[in-house]
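Inspection log for the structure reproduced underneath, given as structure tokens.
As you look at this complex, bear in mind that one protein chain is not there, while each of the others sits in place.
Order of writing sets the chain letters: A and B. Residues in each chain are counted from 1.
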Amino acid sequence: MTYLFKRLSLLLLTLLLISVVTFVLTKILPGDVAIMILGTRSHPETLTALRQELGLNDPLVVQYGRWIGDLLQGDWGTSLRFKEPIAKLLGQKILASGVIVVLSLLIALSLAIPLGVVGAVRQNRWQDTVSSSTALLGISLPDFFWGMVLILLFSRWLGLLPSSGFVSPLENLWLSIKHALLPAIALGLSLMAHLTRMTRSAMLEVLSQDYIRVSRSKGLGERMVVYKHALRNAIAPVITVAGLQLGYLFGSIIVVESLFNYTGVGWLTYQALLNRDIPLIQATVFVIATVFMLSNLVVDLVYKVLDPRISFE
Amino acid sequence: MATESFSPQTAASTGLGSEQRVRRRLLRMFRTPKGLIGLSLVVLFSLTAILSPLFIQEALSTKINVTARLAPPSPSHPLGTDQLGRELSYRVLLGARTSLMVAVLAVALSIVLGLPLGVLSGYFKGWTDLSLMRLVDTLLSFPVLLLALSISAILGPSVRNATVAIGIAFAPYLSRIVRSETLKVSSLPYIEAARAQGASDLRIITRAILPNILAPVMVQATISVAFAILAEAGLSFLGLGTQPPTPSWGLMIQASRDYLDVAPWTALVPGTAVALSVLGLNMLGDVLRDVLDPTFIFESAGAQ
Partner (left out) sequence: MKRRDFLKLSALTGGAVLLGNAPNFRALAQGGTPASGGTLVWGHSETTQNIDIHQTGTASTLRMLQNVHDSIVVPDSNFTIQPGLAEAFEVSSDLLTYTFFLRPDVRFHNGKLLTAADVKYSFERVKDPATGATNFEVFNDVEEILALDDHTVQIKMSRVYSPFLARLSENGSGAIIPEGSGETTGTQPIGAGPFQFIEREFGNEVRLKRWDEYWQGPAYLEEIISREVTEPTVRLTGLRTGEMHLINDIPLDRVDELKADSNLQVHTWAPLSWAFLNFNHQIEPFNDPRVRLAFDYMIDKEVLVQGALWGQGEVTASPSFPTSPSRNNDLQVRPQDFNEARSLLAAAGVNPSDLEFTFKTTTNYPWHVEATQIMQEWFRMAGLRVNVEALTWSDWLSQCWINRDYTVTMMNFFTLWEPDFLYYSLWHTTGAFNYRNISDPVLDDWLQQARETADQSVRMELYHQIKQRIYDEAHDVVLWFRNGTLAAQKNVGGLDHIVNPNGSNLNFWRVSLG
């Protein structure tokens, strides 16, 4: 209980720090929001007036106070460029990213666990080599490269899947998945690689434990030993790492969503950065950082529940 | 007087593996296919990066030939040409220098920033630890690429700024690892003993802590170089890294995007270069980790 309390108070502190870092980051970004709104053909006086109106001339502390105050009251402001409420924009985009994140996790786990298990069970044999090489290749190429190869293969040559765009799953689930599939694979490949390596080493560790040796000596079938006992014990750290990787996915989606013109949070963040849409950058960066931090926390807690041997400082 | 009691040798005997044993294990590992391939790829990559600029004039890699654009590999164009008719062979070779320079310097910067943070945090514990780690945790809440992207956006697009951005973004990860290693080492009895004997903190840190956390830092650095190569490619891909016409693998992949189906070699050449060097570094990293730090199970998070 005190652990949880301590964790929560630290969480609030970190959240505050994240908001400060986010704010400072966006304040030192070069660029002119006003011209991004009005375009190249706008007049200097109109620009000056708009800067004033946006409060861009107020002292930093005032701007920060206003931002955090509004944020706490649920007012996320309006995107300068997109001219839409940020909360609404984020809602749409989180749904879009959610689809590819879930899909890529599914793809990664469904490939990584068998590959990792085979690698561990057949350690140092050809199956292990195949599994390890696949994993190594997966982490050795940037995800945008995989994305490009996928577009070439599945859209251009085979014509099986669309190469760009997002369709809401609430509108048409099948079409939505078709659009999300290629970006999800591109994202999932490197995740799969990490998880395969993780599964393999966790399995190896479990397989060398006493109770597995005991199970074996009791004459239980190898399948039974591997799948019922070993995998069940090895899966906890794998799921944990998968959870941790969620946060990294939020970094990867910036590149992958831009490549596929898939309008999710990553795409939104990149657009916001490109366009110096300060309120939007603040919101997206803050949300990503918060989600990332929370996922770390949840993973920690889950891990603590799954494996009571771990003690936290 | 107290020197003896906390020299690296003494520390090693407390269970972190003796130097001789490590050396023997390293030699053995480098004879395995993985070790051998990893090491040769890294050597090949480093030699290419260091030697190419000595033998290839920069101007050759920027020489434009509109009549021979997107030419497939042939005797006159060994690896084909890009959309402006530039030789991919020259560009990929010189691109190795960009990649290696950015990656190594970025990782060096992350060590310069992250090492002191981690050591201070792990050694002094208490409030120092708490406040420093809050800072680190905060930075860790930002995905590496997002942080690097923002920093690049602030500093403006250039190789130097991309290096700085990657270095800063990697630093918190390194300091986390350094901190936990420092915690491990500084709780060892001989450190307590040294403290009891009145050795200064500075002396303990430089003489006992640093030598003993070197191995995990090396492992992390090797893997980080691989991730830094990917990060540089990512930033250049988004236009915030190396500036044209300087040859860079990420930039080459980005430029190839529009010609992928008519001239796949424009993507495959730099793609293969990235893959081989990152593969080599990862393999080497795996081997080093197995040898130096057998208890280290969890993959430290990288720059994806």
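Please note the rule applied: contacts are C-beta pairs under 8 Å (C-beta built on N, C-alpha and C of every residue); 3 or more make two chains touch, one makes a residue touch a chain.
Keep in mind it's a predicted model, so treat the numbers as computed, not measured.
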Residue in contact with the excluded chain [from B:Pro73, B:Pro116 or B:Pro245]: B:Pro245
From A:Ser201, A:Asn275 or A:Ser295, residue that would touch the chain that is not displayed: A:Asn275
Option touching the unshown chain, where B:Leu27, B:Ile50, B:Ile64 or B:Leu130 are the choices: B:Ile64
Interface with the undisplayed chain - residues on chain A: 30-32, 35-47, 49-50, 79, 81-84, 89, 92, 151, 155-156, 159, 162-166, 259-261, 263, 267-268, 271, 274-276
Residues in chain B touching the chain absent from view: 59, 62-64, 66, 69-70, 83-84, 153, 156-158, 239-240, 243-245, 257-262
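To be clear about the criterion, only the chains that are shown with their structure count from here on.
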Chain A-chain B separation of Cα centroids, rounded to whole Å: 22
For the chain B and chain A complex, residues of the former touching the latter: 34, 134-135, 137-146, 149-150, 153-154, 156, 226, 230, 233-234, 237-238, 250, 253, 256-257, 260-261, 264, 267, 271, 274-276, 278-279, 282-283, 297-299, 301-304
Residues on chain A engaged by chain B in the complex (per definition of touch): 10, 13-14, 17-18, 21, 25, 28-30, 132, 136-137, 139-145, 148-149, 151-152, 156-157, 190, 194, 197-198, 201-202, 205, 237, 241, 244-245, 247-252, 254-255, 258, 269-270, 273, 285, 288-290, 292-293, 296
